[in-house]
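Submitted below is the structure of interest, expressed as structure tokens.
Only a part of the assembly is drawn; its chains keep their places, and the rest are absent.
Lettered A and B in written order, each chain numbered from 1.
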């Protein structure tokens, strides 16, 4: 049914823009904390929100990268940067909703990235890697730009939630689940694992 | 008239090589200051001069990247690296001409990058982003390689000059100005804004 496909892709677009905005906020907030100027705030917002997808597209060969084809991405990251610049105190206090939205963005980026890699014919293992890279790559570039060891390498079960989401997308694709159901299950899993890991303070083991 | 096009593209090539050399110098000088060996000096010269254009080409899908197609780029960056290695004291004292040439390189790289992105059919906003990335990306990679927060994020109106140049290129393209006139205006604007910002010590605001 066409209206399902249309609704689904429109839903995906909105989820994608939400993820872009929240990841942009994370970049903008880090820039404010590191006392960068307005340009630096917008650069870090853009890097955090778009670098993961740009690396994904360059690695699989979908060029120009999606972020360059739909100007909505740049508009949304600029809005996120300006929001961080002018409202950083407000956002600092709203750490809980920001964390929830960030978990949503993590799920959306992972699922969209993994699905795209599968569509480009990648092996399931490569598709998972690309999905996770889409979701965490922006944060890595954001942190490196201010010479911090990327948070995803230091803290909490962030990437693990993305890995499980990516594996679920691949499983669903292999098992012939309806794409909408696959995406919903993978999104819910990524989101909940991320939220629970923060709540329960779960950590991944270090070397013995 | 063909000879205008030929002259124009030959002029662009010379401007491009000038920018490549000066950006290469900036990388080589940083490497000397950080006491890297000869290989490190040449790597930083190459990164500073070519990484911006390479990222641009990978993002828009023009491959092999331009720097790999015309060996003049590598020749010029090697020359810049060797110059920095052997003549760093001389260059240190010539900070004013180096700054002027750097402002010229900033303008050239911005304009060439933005024009190329427009030729590849990118949206004007994306073309501006790619133009600015072409011009400042090399400096970002240069600074990250020695784990410094990129200068463009910390100091002065460097990127803003590039942004204005890129916007002028897009405006000229949209308004049907002759490409040569557009390039000249955008180059002059980028160059002058950069020079004036250094002279007057202008800065971009930080978050309130």
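One rule holds in what follows: contacts are C-beta pairs under 8 Å (C-beta built on N, C-alpha and C of every residue); 3 or more make two chains touch, one makes a residue touch a chain.
Treat the numbers as computed from the prediction; the structure is a model and nothing was measured.
Trainee: In total, how many copies belong to the whole complex of which 2 are placed?
Mentor: Number of identical chains in the whole complex: 3.
One rule holds in what follows: only the chains that are shown with their structure count from here on.
Trainee: Distance-wise, how many Å sit between the C-alpha centres of chain A and chain B, to the nearest whole number?
Mentor: Computed value for the inter-centroid distance: 30 Å.
Trainee: Within their complex, state which residues of chain A touch chain B.
Mentor: Where chain A meets chain B, its residues are 31-32, 34-41, 43-44, 46, 54, 58, 61, 63-65, 67-69, 71, 74-75, 84-86, 88, 144-147.
Trainee: How about chain B: which of its residues touch chain A in the complex?
Mentor: Chain B residues touching chain A: 58-61, 117, 120-123, 125-126, 129-130, 140, 144, 147-150, 152-154, 159-160, 203-208.
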